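Left out: one protein chain. Kept in place: all the others.
All chains are identified by letter, namely A and B, in their written order; residue positions are counted from 1 within each chain.
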Amino acid sequence: MSDALRIEGLSVYGQGQYDFGRQNADERESNDPLSGQQNTAASGARGYEVISQVNLSLRAGKVLGLVGETGCGKTTLINSILGLLPASLSVASGRILIDPEEQPVDLLQLNNRQRAAYLGLRIGYVPQDVRSGLNPLMSARQTVREGAKRKRDRKHQRSAITQRTDDALRRAGLSDDFLRSDADRRPGRLSGGQCQRVLIAQAIVNEPSVLLLDEPTASLDPTSRHQVLETIRRLADDGAAVCLVTHDLAAIASMVDSVAVMYLGRLVEIGSADQVLRHSRHPYTRGLLGCVPRLDEKRTLQPINGEAPVSGNGLTGCRFYPRCPLRQIQCEVDEPQLSKAQLEHQVACHVAE
Amino acid sequence: MGHKAMPTGSVRQRCGRYTVWALLLITGLVVVVPSSFTAQPKREANSFAPPSWYDRTVQHECVLGTDYLGRSYAAVLGRAISATTRVAFFGTAAVLFGVLAVGTLQGSTQSKLLGAILASGNLGVMAVPQVAVLITIATSWSRTSPAWMVNTSMMAVLVLFAIPTGARLIAERVRSVNQTRFVAASQAFGASWWYTFRRDVFPHLLEDIAWIVASVLPMFVAVEVGLAYLGIEYREFEGLGRALAKSFGSIFNGIAQFQLVVTIAVILWVALIPQIILKLLNVRGFAEESV
Partner (left out) sequence: MLPSEAMDEQPQNQSGGVLLRASDLCFAYSSGAKSQSFELIVDELQVHAGEVLVLCGASGSGKSTLLSILAGTQRPDSGRVDLLTDGVTRDLYGCGRQQWKASRHDFGLVYQDVRESLNDRRRVIDSVLDPLLVHDLPKSNIGACVNVWQRIVELVRWGGESERQKKQRAIALDVLRRVGLQAEQADRFPKNLSGGQRQRAAIARALVTQPRLVFLDEPTSALDVSVQASVVSLLRELHQENPVRGYVFVTHDLALARQLADRIAVLDRGRLAEIGPADEVLRSPTSNAGREMVAIARRELDALG
């Protein structure tokens, strides 16, 4: 399978002064050794670092799970692909290549108008918040239709658009029943799971080759979450390259092909689902897995030490060093790079074996 | 017990409180201090004499010259500011009280009747020019009727006109704060309505209140000035409007142009005081006392 989207050496910096309210307050804590040392450095000349040197590729027909805690930069990564970065953030370096093997186009070099030719057509996006992601005044069908109209097709007029709209709703896992009775309702009268599917339908109506989903299951209960994830899996099997951003490892574990774990703007572990979830090597990934409650044993959850700082500024070595249970002296000075020890399974850690 | 009193927090908290009290005190002084402090100025020279520093030959010591009756213009202005702000403060207080009462009632009860009245009031306010109503009322009083009655009726109109807009603002805010989880939580541990309102809802209204004050106070000043300028005034009341009208009326008499400029500057200053205070205090930060 070929790459549909490739991110090379992407770095994103924030301009000016970050709102360090929480961070400065943390500095003052004398009794918490974890947060004291890491936030001392002021933001550098280029501002503060949000994403640093990320390499990632999305394969056609595969689902990549991008996992990390709040504030690790996963949404920023998605937004830089879409060109939706807020004014305070800017891409410092790197390339985002769409269709890298045949006709590579660097999305970062495009202006807004050129990029619009890709968004919604080649790249589908499902935003984070289900409720605010939908226009409350448009019915489900209208919402998807708006997306369908983006693709100009001179031969096929109205009927074709209607056709594509219903088709997209069906592919997003909505039943014929729904199409008959509920599709003309506004989002206020749909359930959370249905809203999520409408968003997905809007994203896939033009059959994009890349599909980016930002926390698609965050507000759903397990049953609808399971159904939504099955839908996403099916879309990938149909050939789309899917990137699924989430903080919940357990939710996506059963349906992803590969997993990338992010911490403070860096990728710390990439590999196939089996490698990362069952044979994880980075202490952070293990920490995340230790936080997932299991069904069979009532064992104590092992929370990761401390809380993730707001930004990795001022840290010289490994970003995870202050919270790491396995830390060594080397980790404080020397930043580990993603190793290529085993094929496909890369870990950025000095200690991991 | 390892809890030392938090110096930063307490000091800041107290500073905030003292600022509020200081503002209230100043307001009270302006409103309450009787006119003895700015007693009726006496005639000192010819009408519209130039300021003492401008023309050394004059025999008086009036820094801003004299007004149409030959009184010290500085003293007249001081009196006028006091009179106008008094009216404006009373009016603003009445508007604020009405807005808070109606807005909170509507926001808490979501009564359809009150909502309808507010909405139609809002429409009425937009449809009928306020000044037209004021002029009609002022002219319909007979010349012999006591000034305070005219005064009160016009104040009442102004207040009534200002309430619907502000009340809808407050009602909307109260409604949205009432839906938050922290209000639910405080009701769940048995706090009374008044307690919840005071502790949880009111802090969220500060910005709206500041906004209402900042827009209503200049309105009262402007209306007073405008009406007096149009000749709708009472002889006992010497506000900024009278000063403006007189100096404008005799613009080619003596040095009245200078006094006109000074008067306009003073009017602008008085009207914009709340905005300036808001800007200085940076109300949002003030309300949150942010770190």
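Throughout what follows, a residue touches a chain if its C-beta (ideal position, glycine included) is under 8 Å from a C-beta of that chain, and two chains touch if they have at least 3 such contacts.
Everything numeric here is computed off the predicted structure, so don't read it as measured data.
J.: Identify the visible chains that the left-out chain touches across the whole complex.
T.: By the stated touch criterion, the chain not on view contacts A, B.
J.: Among B:146, B:203 or B:249, exactly one should touch the missing chain; which is it?
T.: B:203
J.: In the whole complex, not just what's shown, which of B:93, B:160, B:191 or B:230 touches the removed chain?
T.: Considering all chains, including the one not shown, the answer is B:191.
J.: Among the options A:224, A:258 or A:346, which residue touches the chain absent from this view?
T.: Spelled out, the listed residue whose C-beta touches the missing chain is A:224.
J.: Which chain A residues would touch the chain omitted from the figure, given the whole complex?
T.: 21-22, 25, 28-29, 31-32, 69-70, 188-192, 220-224, 226, 247-251, 253-254, 273, 277-278, 287-295, 298, 300-304, 307
J.: Under the stated touch rule, tell me which residues of chain B contact the chain that is not displayed.
T.: Touch with the absent chain occurs at residues 1-6, 8-9, 14, 17, 180-182, 184-192, 195, 199-200, 203-204, 287-291.
As a working rule, only the chains that are shown with their structure count from here on.
J.: From the mean C-alpha coordinate of chain A to that of chain B, what's the distance rounded to whole Å?
T.: Centre separation, chain A to chain B: 53 Å.
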